[in-house]
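The structure under discussion is supplied below as structure tokens; questions concerning it will follow.
A single protein chain has been omitted from the complex, and every remaining protein chain is retained in its original position.
Order as written gives the chain letters A, B, C and D; numbering starts at 1 within each chain.
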Amino acid sequence: MKAIKWTFPFARYNPWIQALILAVYTAGVLVAWTVTGQSVLWFLLLLASLLFLYYSSLPRKVQWIWAAVVLGVILPLVASTGPAYESYMEVATQMGIYIAMAVGLNIVVGFAGLLDLGFVAFFALGAYTCAIFFSDQANQFLSVHNFPLPGGLFWLFLPLGMFIAGLFGVLLGLPVLRVKGDYLAIVTLGFGEIIRIIFNNLDKPVNITNGAIGISSVQPPELFGVRFTFPHHYYFLVLVLLAAVLYAVHRLENSRIGRAWKAVREDEIAAQAMGVPLVRTKLTAFAAGASFSGIMGVVFAAKQAFIDPTSFTMLESITILVMVILGGMGSLPGAVVGACLVTALNLQLLPQLTNWFNQLAAQGVISFPSALSPSKMQRFLFGMLLILFTLFRPKGLLPARLRRYDPKRMAELAREFRPGMAGAHSSLSSGGTLEEPESSPPSDKSVQKEGMSP
Amino acid sequence: MQSARQRMRGEKVGFLTLEKIHVFYGGIHALKGVSLSVDKGEIVTLIGANGAGKTTTLRAISAQAAVKEGRIVFDGQEITRCPTHEVVSLGIGHVPEGRKIFSRLTVWENLELGAFGVRNKERIRDRMGEVFDYFPRLKERLNQKAGTLSGGEQQMLAIGRALMGEPSLLLLDEPSMGLAPIVVEQIFEILGELNRRGMTLLLVEQNAFQALQLADRGYVIQNGEILLADAAQALIENEEVKAAYLA
Amino acid sequence: GGGGASPSSSDSGAGASGGVIKIATQSPLSGGNATLGEAIKLGAQMAVEDRAEDFKKLGFTLQLVPYDDQADPKKGVANAQMIVADPDILGVVGHLNSGVAIPSSEVYEKYSIPMVSPSNTATQVTDRGLKTVNRICARDDFQGPAGAKFAVQQLGAKKIFVIQDKTAYGQGLADAFRDAAQKLGAEIVGYEGITVGEKDFNGVLNQVKAKNPDLIYYGGTYAEGGLIVKQARDKGLNMKFMGGDALDSSSMVEIAGPAIVDTYYTSIAADVTKTDQGKQWAQRYEQKFGKKVESYSSYGYDSAMVLLKAVENAIRANGGKKPSREQVRDAVRAIQDYKGVVTEVGFDNKGDNKYAKVYVYQFEPGQYPGKQIGELTKE
Amino acid sequence: MNVLEVRCVGKQFGGLVAVDQIDFDVEKGSITAVIGPNGAGKTTLFNLVTGVYQPDRGDILFDGRSLVGLRPDRVAALGIARTFQNIRLFADLSVVDNVRVAMHGRLKSGIFDILLNRRKTRIEERRALGEVCGLLAYLDLEPWINEPAKNLPYGVQRRLEIARALATRPKLLLLDEPAAGMSPRETWELSELIRRLRDDFELTVLLIEHDMKLVMDISERIVVLDYGRIIAGGTPEEIRSDPRVIEAYLGRSAVADGTYS
Partner (left out) sequence: MLAQILQNLPQVLVDGITLGAVYATVALGYTMVYGILELINFAHGEIFMTGAFAGTAVLMGLNAAGVLPAIPKAAALLIALVVAMVITGFLGVGIERVAYRPLRNAPRLIPLISAIGVSFVLQDVVRFIAEWRTGNYIVTGIALYDSEISLGSVTVKTNALIVLGAAIVMMAGLGLFVQRTKWGAAMRAVAEDKDTAALMSINVNKVIALTFFIGSALGGATGVLFAQQYGTIDPYIGFILGLKAFTAAVLGGIGNIRGAMFGGFLLGILEMFASAELGVLTGGVLGAEYKDVFAFLILIAVLLFKPEGLFGQVVKEKV
């Protein structure tokens, strides 16, 4: 297809050349970065190299390793040469947190087609789970008075926060999935608000969340005696978690569960008639999405060291939704890019831009009436950008693409599995005499297992 | 047949003419230079396999599919770039594939919308009376939600609704699809009657035999291209056509 | 700056030999809280401009870098990271919201950048014992009880209905007021929360009407406070109305209109217009920005002035060279008797202002600020 | 032996009796047709069997087991698959994925198997994919494998619906107007296909159709519905000449034409 070729001319090259281009690009950005000093631009361009990486036809394993090296070694190393090191790490950490949430919401909205406007509630659940027990807040309502917990226990709270958020995902889903479409949107919106309001008021009759005042002095996690105090600590933590989340979503998307999600999105009745259990499938989507959000909530609480309900407003849910839709609904790389873009815009680009204007104004180069002062224009600019993005990329920045199957390999498989279909209801899983997919040498390097090309 | 005779008299300028029409759906080239013409008073039928481009041809005429290249002329006026509502108000009625009645509106409202472009209330009432002549069943169901009609009744409503706009040319897309044989029969009878009263028809049908029996002329379309054009009777007797479309 | 998008900091200070010194502000400049946030920024801006000449004489170019925290803790923290990454920034004036100040100050603390808060009244802001955190305003647990004392003893309120806006500020203040009022023997006949951003408070007021208290205390800002007074009077509720420093705004008078009678508020600011110096200052401000003076304008001004004073002290102590952040941090804490336009400032070892006084004002229709009718010091 | 036994089943929508006391059996391995005027309740009957609607009264037995109260996915798991009158493919999924979805009930990997990418999962997925490929080849869908379903021509969509239904490994296949919108030639091919399917997959086929040529050609038994009731049942010959059927459904002239002989 013409359009796809235009977007990714890169994908046509042979993998070695691709690798070379990538390496040169990365090196170029790094050199530029170190030469010119600190710059948001180079930081973002370096992240962009991962996008190219994603669209290269390098083997998956190589892609993972490459990305790990760029994000785990190169980026922190280069950033650490300048005074803005922790600033980059902070932004990257928040990006990571949002990516995980966007990816989670993408499961619910993009894959399963359930519009959720209260997603941040799960994030809040994770965050409060952590904050309550790693500050002295828990002493207020538990009779054992040995809180805050030691930082080493943090690691137990990651799965715990994930579990609690997932559980609430199911609890919300159970009654709510009766309603459809945009009715679901309003119900989830209501749920999100309910959770926030409850957290905002649960300082009486029993003081569990400390109400609007919030919980401060949340103790940082500890690992091998290192207390997590600087953004780069959290950066690495988030990086590891994010890798796990992305891996999990990738696996799920291409599994029976992921296909069931999409089938339910496309046509519930047909999906059911083909043996897909509707409620269970939707609940898995809710739970999976919620748990990714919950786990990041735990990290968020530790990183901020302070939690109050203003971090979990409806606007926050909408922002995450914007990330998903802007990136391209149902597209994993879309959700990642959308989250990066929106976070970078909000935390780096727009503030930098307004700072620049401010300095120009301070130096008398330009002048604004106070009503139009640039520092007040961030939201306006953000709104404009949203409109422009949707108008120019109405399917999202990286729209979901169909999984492609290699016709040659499909033909081979067809021959192998000629439907001499008598003996119905054979089990698909019994016996292991078949060769495993990996062991069959892919004839064409660009073709991934199961005949899929990226 | 009167209309056939008219054609014999050699009125050269077609009532509707398509010249080398190209239509794309995204990357799919659905019509690859379709040309055809319909004379006033004729019944012309377009037959072809699934996906050949019959529906697309009709949609191109009523401007529901964007024409990339080519020209469509109706009654001496080029309509290639006119939006749908203008094409329709020029006198082209379209009974779309799958009926597409407004199921949440009543039968009466559906009919009234058919005459949306007609301002004169009197004429609307007359028209409605005429439609009830053809389809007395609709009169009985006037205040029923159209979605609750049976398939046959819905098809009648779709045709009746198109008639409300006083078209001089009626495009029909598989009016017999999914209907009981007894209803199909009725529908074809009515089409003949409409034509006798002077209406020009362009009919798309899978039921090629029946369609050709009714029509004056026919076109065979395949893969977005016109393969054959001939008098209906000749097509019925054509061996290839017989083998491919009449089974 | 933290990034290449901003003009490089090293060359912009060419005029002065010692380099550039920047002061950052963080407050919400967009969104629903922007009026207050902007007042802080403008106040600080005025201070920076007032002192720019002095610093030039010392060999430094003084600049203000305003950041918009959008009242969002995440943005506050990210901005804080940008602020600490700029070596020229030696201090921060901010924030408006305690919820943003608390996590952001954790970052300042790590990099020893002093923060002087014009408006964070929550107790936790300074109770965490951070070296960098200071404030010039009164704490909730001072202002609330002071208000209670005035309400019970001077106004003679026996039955009090407390309303708060369920924000950290409103709740902190209202709780402190309630506890103190109870101790002083008043009966709290109702304690309700409202939602910020809404305009219809008749529901709660119906409850007030049923309870018929002597006084309504409101913990929250003027946007809702003004409407509550107005709607209360419309309902025929003519009891006294009282609130904290966040009612201290000209908008309060505008919103409430004639309904403002019998409305009191506590504030840490002495009446600016009482002194000539204050009057002049207010005039200058209005001329410069074309806006009315808000209470937070003067708090912002004083906070920045205190900070600049400390920077100046640190420069001198450092032999005229640019001081380190640690030096400035300690110099801020060492400030003992700075006289600002609205308040005197001297920090105790937690960073609270020892001189913070609470003044009580009474609003009068169409007039701002109100009439100062009482003064309370910390005992 | 009867695969399906419909016992006195009735279904009402508001005041409308869509299906009224229907009673019939479907013999194992047979091809049975359900015909009747528009709105007679044919599709509703399919919906009742597949669990999309629940009957107001009566019972439906499949292999002797009652289907009443089961959700559609449970019915599918028991071995009943269907196609839809208004095609209901997963429009934005590719042809292969459309069919793969239908394997859902037969794949047994749980969420942890999938996350850990266990050997069991890989084997099962590969087998399933193989079977999908086999089916696609069987139904001549190979040229379309990577196309999203919505872009397919109508006739191909109908075939894909059948492929998808077969992927659930049904014992009973319900086809709702499979020939609608097909040319006579395609219809003829379809009737060949249905016969082949029945033999190759050991299926029982129950179909709704208005194309009398097809019905008379392939069905061994015909059930005629009108106003939700069975008005006739029997072999094609019996039905063709049944006056009630002619009156309500076929039309006199059509029969006189000999169209259906």
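Heads up, the rule we're going with is that contacts are C-beta pairs under 8 Å (C-beta built on N, C-alpha and C of every residue); 3 or more make two chains touch, one makes a residue touch a chain.
This structure is a prediction, so every number in the text was calculated from the model and none was measured.
One of A:Arg60, A:Lys395 or A:Lys408 touches the chain omitted from the figure, and that residue is A:Lys395.
Among C:Gly257, C:Gly320 or C:Pro365, the one in contact with the hidden chain is C:Gly257. When the full complex is taken into account, the listed residue touching the unshown chain is C:Gly203, out of C:Gly129, C:Gly156, C:Gly203 or C:Gly320.
Among the residues A:Ile318, A:Leu345, A:Ala361 or A:Leu402, only A:Ile318 touches the chain that is left out of the figure. Residue-level contact of chain C with the missing chain is found at 30-32, 34-35, 166, 190-195, 197-204, 206-207, 209-210, 223, 226-227, 230, 234-236, 251, 254-255, 257, 290-292. Although one chain is not displayed, chain A still touches it through residues 109, 115, 175-176, 178-180, 182-183, 185-187, 189-191, 193-194, 197-198, 200-201, 204-205, 269, 314, 318, 321-322, 325-326, 329, 369-372, 376-377, 379-380, 382-387, 389-391, 394-396. Chain B residues in contact with the hidden partner, per the touch definition given at the top, are 62, 64, 83-86, 88-89, 94, 96, 100, 102-105, 109, 112-114, 116-117, 147, 161-162, 165.
Everything that follows uses one rule, which is that only the chains that are shown with their structure count from here on.
Between the chain pairs A-C and B-D, more C-beta pairs are in contact across A-C. Once CA atoms are averaged chain by chain and compared with the all-protein CA average, the nearest chain turns out to be A.
Placing every chain at the mean of its C-alpha atoms, the farthest one from chain D is found to be C. Averaged C-alpha coordinates give centres for chain A and chain B that are 51 Å from one another.
Remark: chain B and chain D have CA centroids separated by 31 Å (rounded to whole angstrom).
Remark: chain C and chain D have CA centroids separated by 73 Å (rounded to whole angstrom).
On chain B, the positions that touch chain D within their shared complex are 25-26, 28, 47-51, 98, 148-153, 174, 177-183, 185, 206-209, 243-247. Contact residues on chain A toward chain D in their complex (touch as defined above): 248, 251-252, 255-257, 259-260, 262-263, 266-267, 269-278, 284, 402-405, 407, 410-411, 413-422, 424-425, 427-429, 432, 434, 436-438, 450. The residues of chain D lying in touch with chain B in their complex are 16, 36-39, 85-86, 151-156, 177, 180-188, 210, 212, 248-251, 253-254, 259-260.
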